[in-house]
Structures are given as structure tokens and as C-alpha cells.
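Only one protein chain is missing; all other protein chains are in place.
Residue numbering begins at 1 within each chain, and the chains themselves are lettered A and B in the order written.
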Amino acid sequence: MDRIVQTLVDAVSVGGLYALTALGIGLIFGVMRLINFAHGELIMIAGYAILLMFGLPIWLVAVGALGAALLLALAIERAAFRPIREADPATLLISSFAVSFFLQKTMILFVGSRPKGVDFLPGLAQQIQLAGIRLQLLQIVTIVVSAVLLVGLTWFLKTTRLGLEMRAAAENFRMAQVLGVRANRVIATAFAISSVLAAVVACLFVAQTGLVQPRMGLQLVVIAFVGTVIGGLGCLPGAALGGFLVGAATILLQTLLPPDLRVFREAFVFVAVALVLLFRPQGIIPARGLKERI
Amino acid sequence: MNSDGHTPARTAAAFSGPELLRRLWPLLCLVAIIVLIGIFAELAPTVVQRRITQGLIYLVAVVGLYVFVGNSGVLAFGNVAFMAIGAYVSALLTMSAGAKGIFLPDLPAWLQTAEWAPLAAAGAGGGIAAIVAFVVGYPLMRLSGISAGIATFAILVVTYVVIGNWSSVTGGQNSLMGLPIYVGPWTAVIGALVAVGIAFAYQESRSALLLRASREDEAAAAASGVNVVRHRLAAFVIGAFLSGVSGVLLAHFLGTVRVETFYLDLTFLIIAMLVIGGMGSLTGAVAGAVVIAALTELLRQAEVGVTIGGVSLAAPGGLGDVVLALLMLLIILFRPKGIAGGKEIPWPFRR
Partner (left out) sequence: MIVAETTTEPLLDLRNIEVRYGAITALRGVDLHVKTGEIVAIVGPNGAGKTSLLSAVAGLVKPVSGSISLSGKSLAPVGLEDIVRHGIALVPEGRNIFASLTVEENLQLGATSRRDSEVNTDIGRFFSTFPILGERRNQPAGLLSGGEQQMLAIARALLSRPKLLMLDEPSLGLAPKIVEQVYVELEKIRDDGITILVVEQNAARAFAVADRAYIMSHGQFALSGTPADLRDNAGFDAAYFGVSMDSESRDGA
């Protein structure tokens, strides 16, 4: 019983991290049809901000991580994506691939590719007793933070003016512009929100692994990216759900698969992706009225 | 449709000889360039010779990627997977029984004892890559745009995970060593010539012409009875064969194979070469490979550093990768059709 609950909590907390990452990717895809590989580097830069500011008060470190991710997000939007906004999705994809590589390799150039240890939020490593079951505090915190962010983002999108403009732009960007919605404002907001998500993921992920390295974002993004596809590109609840499912599935596969097959779990996940693309090309929750132009 | 813009029908019969020459002109130029590179390698010091050989092997891979991406207009991230398949197949077929006994004690008996001739093993490497491409491509070639990009990315990841963990056959994360090293500059030149020849012959074919028509407007091509999926699959399989061959060459150039070689970094390098050269033409694919290989080598020299009067100056390690990524970004931003601009080398004389 204990083990089942522990595994489930583990699956939910990992699922939460991937859901947040998938949301960051899904948000950008929604407004500009760009699959942002470089989202991983937003997580990475926030991780290094944590490393750099380690020892300062925790809130200050968190603000630093956020600031670093935000600056980088706005910079890449301005420098790399804005000039080719009208390009086809395939070109955008290649471009984000290049941005991601550029940032990763630049980081390796300056700090080397070795992981660096950082004991961030050690207080969360302790075990707690909850209804007689021993659980790690960090996992509970991860679940709670993910849930709060999901609710917060939903609130933002549903009730604020900017949120409304973002949803309109995601459905039909040209029509939104005809009505006077500012493309730059909407896209910058999407990047800003995705950087907040990235910074939070970085904090939780670094606390969990205790390591920072130039490629840390890659694994998260690749899996989350799969989640966005499975959930339905262009649909935020779908992205969150897909990210959650894929994240949780990797943990469950890890526990449930026989040991010889365990190492192949990522292969299973990606075969699943190909199958989803073939049989449900719109994802689990298809986006309504995906239109590129008037 | 295509950029080479020749109109054979309009030329008088008397000019049929020159007309053929004109038609083959882009290929002849590329052949000349590759042969010149081979001659240059012959004269260069050993280290540079090795770099040129490696560059030519990448050229084969870039041409393999071009055959699919350039003709179909569909993005693909999975060609390095076919390189891996080619490399491993050829490695397993050519390694000495003794070496296999050490690295792969659990191999099935027939494979354990197999010691094929290099050329046969190379054919098998490319062939099996092509067969795998046919099997996975058959369902996946229906996809286009982003979905196709993701699906081919899935091919890359699945291949990587399977090779990296199928320890009894591939050695898993460990390197396989002791492959016969038969690839030198001239072998690579021959490989590159074969690749360019196949790619050119393919792109002049009817199937490729129809495929390029579908690139302009998929719906219209399908409506006029073009079986887009079939032509796309043909390009995918040919591209996979060439990628497989380049994997074989790389394996027998290095003398060792390691799964880590065939993943994101190499994928990025090959895509970057094609994007920078221009994915719209064979000339672009070749130009991208040559220019980037040369540039990477220059940067590597810079990283090693020069010593002037007892003071050694060296660029920081890893600069090459940064420059490559930056260059690719700049090309996408400012010259989206790449160095070659999507064109083949034009006929230099007035008609």
C-alpha cells in the first residue's frame, strides 16, 4: 500500500513538472505556431542563476532565476523569432532548434559541460508522515506548486484582457490583429509567462536533482514536447494533460515494466507519439478552429 | 518548378549533345569539386587529410538528408538514426570473430562468425537502413509539416534508445572497437561521388519532379492524381540508404562505433549543414557540407592555438559549435534559402 501511494505521488509530482514545461511550450505554439526547443535553455539559465546566487535568501534566488529566464525569453523572441514570425512552422522549428543549440553550446563554452552540484532548498528533502505514509516533502511541494500555477494561468487567461487577447490570437492571429490586438504585446506576454513556468520548473528540478548543467533543460523539453503533441498542439489544457500523462507514464513504466524492458521506456513513449500522430493527428484534445489566417 | 530552368523540347536536335551536357552540368561541377577536394587531401598533412575525409563522409549524410527534405519540402530529424543503423550493421558484419567474442559474447552464432567483405557489408548497412526507412516511412509519410518533424524525431529517439540498450547485439552504451579501418580520403571521395550521383539521378526522375510539385502545393498535386505519399516514401528510402552508407563510412573511418555519436549533436550538424547550404538544391547540400566542414576545421585550429614568440593564443574549446549555431541562425534570418539560394550551378554560357 505504502509503495503504491509513494509511486503515485512520485508520478503525480513528475507529471506536474512536465505539465508545467509542456504548458510553456504549448503557450508559445498557440500564439505563434512555434515549437520552442529553446524552452529548455530558459530552464537551464534559471538553473545557473540559482547556482550563481546560492547562499542568498531563497526568495531572492527565486527572483533571480525568474529574472534570468525572463530576460533570455524576451531576448530570443526579439532577436531570433520576431524577424521570421511570418515564416512557415517548419522554418520556425529549425530556428528554435538553432537557438537552443546556440545557448547550450555558449553555456558549455563559458562554464564547461560538467554538472555542478547545488544544495538548493535542502529543507524540502526531508520525509514527512502523511496519514501514516512516508512521503518526501519536495514531492508534495511540487504537486502543490504545479496545481497553483495551473490555476493561476487559467485565471489569467480567462479573466484578464491580455489573457483574452492571447486566446483570440491563438485561435486566429490575423483576425485578432484586424481587431487591433497587438501581436508584439501578445507574443511577448506568452514568452514572459513561459519564462515564469520555466523558472519554477528550474527551482523544483534543481531542488530535486541537486545538479545544474548546460543540458539540463533538454530532457525535460523533449519529454514535455511529446506531451504537447499527444495532448493536442494548440490546446493548452491538452498540453498540460499530455505533459502530465507522459511524465507520470515514465514513472509508472519505470515501476511497472519488467527490468529488461525498463531501459526502453523512452522508446515506448516515442512509439506512442508516432501512433498518436498517425491515428489522432490533432491530439487527445483537438484544438478548436485552428486557423492560420483569414 | 525546379530552378535549373532548362527546356529540352525547345532546343534543336543538332544541339542534343550540348543539351545533355547542359543538363548534366550541375552534376559535373559537383563531381569536379569533390575530386579537387580529394586531390587537395592527397597533398595535405595527415591531420587535415583526416578532417577532409570526415567532411566528405558528412557530405554523404547531408546529401542523404537533402534527397528527402529538399525534394519533399518535409522536415526530417531522423536521418542520423539511419546513419547509426548503417554503422552498426556494417560493424557487426565486418568485425573479426575474435573482437566480437570480446565485446559481444551473447551474439547469435551466425553473426558471431560473420566476416563480410567491406563492400558487401557497406551495401548491407545502407540496405538495412533503407528497409527500416521503408517500414517506418510507410505509415509516417502521410504526415507533413510539424507532425512529420516530430515523427522523424521519434525515429531518432527510438533508434538511439534501442541501440543504446540492446546490449547483447550492439554493446549498449559501450563502444564497439576493432572495426576494419578502410576509409581514407579516396574512399570518402568515391562515397561522396556515389551519393551526389544518386541524388542527382533521383532529382531528375519523374518521381522527384512530381514530389517537388507537391512541395509547392500538396492539395493540388494530390487532386491531380499524384500519389504524394508514394513519391515521398521513395525519397525517404533513398535518403535513408545514403545516410546508412555515410554511417558505414564513418564507422570504418573511426574504427569504432558508439551510440552517443549518433544523436542530437550529429543531427544538429547535418541539419545545420543543409540549412546553411540551402535545402532547395543539391548544390546547396554539397556547399553546406564543404563550407561548414572547412569552417569547423579552421575553428578547431584556432582552439588548438598558435604560438607566436613563446606566447600561445588559443580560442576557447567549444567555440566551433557556438559559431556553427550562430551561423545557422543568421542564415535562417537573413538568407533563408542558404548559400546556394536553392539553385543548382548554372550553365555558364549563353544558349
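What to note about this one:
Methods note: a contact is a pair of C-beta atoms (placed from the backbone, for glycine too) under 8 Å apart; a residue touches a chain by one contact, two chains touch by 3 or more.
Model, not experiment: these values are computed from the prediction.
One chain is not displayed; in the complete assembly it touches the shown chains A. Residue A:165 is the one among A:77, A:165 or A:266 that touches the chain missing from this view. Of A:94, A:149 or A:176, it is A:176 that touches the chain left out of the display.
By the touch definition given at the top, subunit A reaches the unshown chain through residues 161, 164-165, 167-168, 171-172, 174-183, 288-289, 291, 294.
As a working rule, only the chains that are shown with their structure count from here on.
Residues of subunit A that touch subunit B in their complex: 33, 35, 80, 83-84, 87-91, 93-95, 97-99, 101-102, 105-106, 108-109, 218, 222, 225, 229, 233, 263-264, 266-267, 270-271, 273-274, 277-278, 281. Every residue of subunit B that touches subunit A in the complex is listed here, in rising order: 74-75, 136, 139-140, 142-143, 145-147, 149-151, 154-155, 157-158, 161-162, 164-165, 264, 268, 271-272, 275, 316-319, 321-322, 324-326, 328-329, 332-333, 336.
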